[in-house]
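Data block below; observations after.
Partial complex: the chains shown occupy the same locations as in the complete assembly.
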Amino acid sequence: MKVVTFGEIMLRLSTPGFSRFMQADRFDVHYGGGEANVAVSLANFGLQSAFVTRLPENELGQAAVNMLRGHGVDTSHILRGGERIGIYFLETGASQRPSKVIYDRAHSAVSAIDGREVDWDALFRDAGWFHWTGITPALGEPCRQALEMACAAARRAGVTISCDLNYRKKLWSPREAQQVMQPLMSYVDVCIANEEDAQKSLGLTISAGDVHKGQLNMEAYAETARTLKKRYGFKTVAITLRESRSASENGWSALLLDN
Amino acid sequence: MKVVTFGEIMLRLSTPGFSRFMQADRFDVHYGGGEANVAVSLANFGLQSAFVTRLPENELGQAAVNMLRGHGVDTSHILRGGERIGIYFLETGASQRPSKVIYDRAHSAVSAIDGREVDWDALFRDAGWFHWTGITPALGEPCRQALEMACAAARRAGVTISCDLNYRKKLWSPREAQQVMQPLMSYVDVCIANEEDAQKSLGLTISAGDVHKGQLNMEAYAETARTLKKRYGFKTVAITLRESRSASENGWSALLLDN
Amino acid sequence: MKVVTFGEIMLRLSTPGFSRFMQADRFDVHYGGGEANVAVSLANFGLQSAFVTRLPENELGQAAVNMLRGHGVDTSHILRGGERIGIYFLETGASQRPSKVIYDRAHSAVSAIDGREVDWDALFRDAGWFHWTGITPALGEPCRQALEMACAAARRAGVTISCDLNYRKKLWSPREAQQVMQPLMSYVDVCIANEEDAQKSLGLTISAGDVHKGQLNMEAYAETARTLKKRYGFKTVAITLRESRSASENGWSALLLDN
């Protein structure tokens, strides 16, 4: 099955080891993003995958394309043009010092994408699944419009649509998010969320323990899933749970509400 | 003597050794710029120097400040604020392959500087020299205005003003450059130029051999210097000459027209 | 136009900088080979290219595939199987010390290729050019047989065939080379050679100055080209000339005898 994802791929510049921004005399270079990483992982696991975005026509845009196709991702629908590739700088935390991220993603090529330049129908012709996250429509109106075209085309082609709500407070407010995300839910078959996402992106409020204290209220999560399913008619709801035991240790679990 | 310089300091991200953008898995990190480098060099040689710019309030802006004051440059007049630090990416050439630069400097903090926020009179009170280059006013109207305030304050304080014309075709056209640069020449005591700068930034045309072929017509250069001095009333004109012998070998010479 | 190349791609492990094998505590990793490099370069220049080889089913084989498709080379006809990827170790020379290469390529996956497992006809259906070098048949009888199948299929498909004679004394003697290479010349349209290749691989002897002394006898080279063209009916002969000025400096020139 071919899986299509759509979003931003950014240049990540991270300080080596635990060194700080102000000490670093080199940055490690990676290209990635939520939706691009899904495409790469699925290709590594042996599935066919395609990634759609817009990248500048310079060597940094090409480097992102090369990374993707090196992993076997179909990059033939990526648009080229625009001003720059989005960048974020990462400093890994240590003991009490938390990790820091500096975003420098404004004016990126994908934020000015014209969705009409992508041949969505051709893209979904042999696809079985379309995956996107809440980051994509948060990048601005051009991305939101392109995403809606993608969803409509995916529905026409009968492919399953999954969405990871993935609320990002640096990109928009809960109010802005809900205005954009709620209408888009009508396209979604599989919804991936956690409690905060459901609250900020869709306005759902259910008390579910204190996540920061690592205490998970399973019943509240199940109730969140049931409510989401009922309100938006999702076929499947997946809730991922991360316990923060310490800066370098997390517990992972997940809850799947299927038909 | 304290020397003041004003301009943009950028984050330079360069591929290690001769590796290409598309191969690099890390970038070497430096902070620099024409005017900042002059301030650092003079401090290394034992003079007092101060650098004026505007940098974002994040750690990358702070890293640039720390680099400067580490070398002993006075950074107390640097403004903090704005969106981002300008970036450029550098890939060093090898044999027939030329070096490549990708600029990502639009929307930088300094490009939106408000010159009224700098206390120019305090800055020049104990200064003997003010140095700027043609890059600074090419960064846009806010920079041009700030530069004019700086020149006016420097003149009021009686400090010598030097300008390296430094024409950059990626930033403006000759026509735009001349409209901005010609009026600013009235402030300049010492003008640093090469033939191309004089032509593109000030509209001066004197034939001086084929620089690309490494052939230098000394008399034509001397004539350029005399014409510049006469037309703009400079006290001193310095012309720097670089012969391109090969990708990794250059010949350097210079001509000084004083008095 | 799509260009197909066929040969071995090896893991190159080189000491960093000018360090010696006995000092190195790390090796730089690259994947390459004469024919693979041509496919990568053509893809970088914007042509379509495909590379055929056999690689083991482990991660090192996959890394070679990923590098190729990252550059846009079609790897869909690469066979997977066999014992190991060929390796060579490289130590770069400095001043009087020459570079050293340790080959560890015996028993490589491609050396046991079964040419019948490649669908040559499908491969050449939309191709315009097939390129190989004298290294491929020197890897042993299975490679020679596969190469002959490739040449026959290319001819059936009407694609141009080019061969870089590329004599390698570590792989075979001149006598062995000539027995294999001479019959294969009947498939070749474009022959790339230098004086030594023509002599060792095809038995041609024409005096052409002392290459080691950097003195090039142009007329002798032209005579070599004319003789090759006449004897084997090549459409085109290209002779590449490298002058060894010093360990780190070479002069490059070339001679093309076209129709």
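A, B and C are the chain letters, set down in written order, and residue numbers restart from 1 in every chain.
In the analysis below, contacts are C-beta pairs under 8 Å (C-beta built on N, C-alpha and C of every residue); 3 or more make two chains touch, one makes a residue touch a chain.
Quick caveat, the model's predicted, so the values are computed rather than measured.
This structure file shows 3 copies of a single chain, while the whole complex it describes contains 6 copies.
Definition applied: only the chains that are shown with their structure count from here on.
If you draw each protein chain as a dot and join the dots that touch, you get a simple line with two loose ends. Separating the centre of chain A from that of chain B, both taken as means of CA atoms, is a distance of 41 Å. Chain A and chain C have Cα centroids separated by 44 Å. Annotation: 48 Å between the Cα-based centres of chain B and chain C.
Those residues of chain B in touch with two or more other chains do not exist in this structure.
Against chain C, in their complex, chain A makes its touches with residues 66-67, 69-72. Those residues of chain B lying in contact with chain A across their complex are 13, 16, 20-22, 24-30, 58-60, 62-63, 66, 83-84, 87, 89, 91, 100, 102, 104, 106-107.
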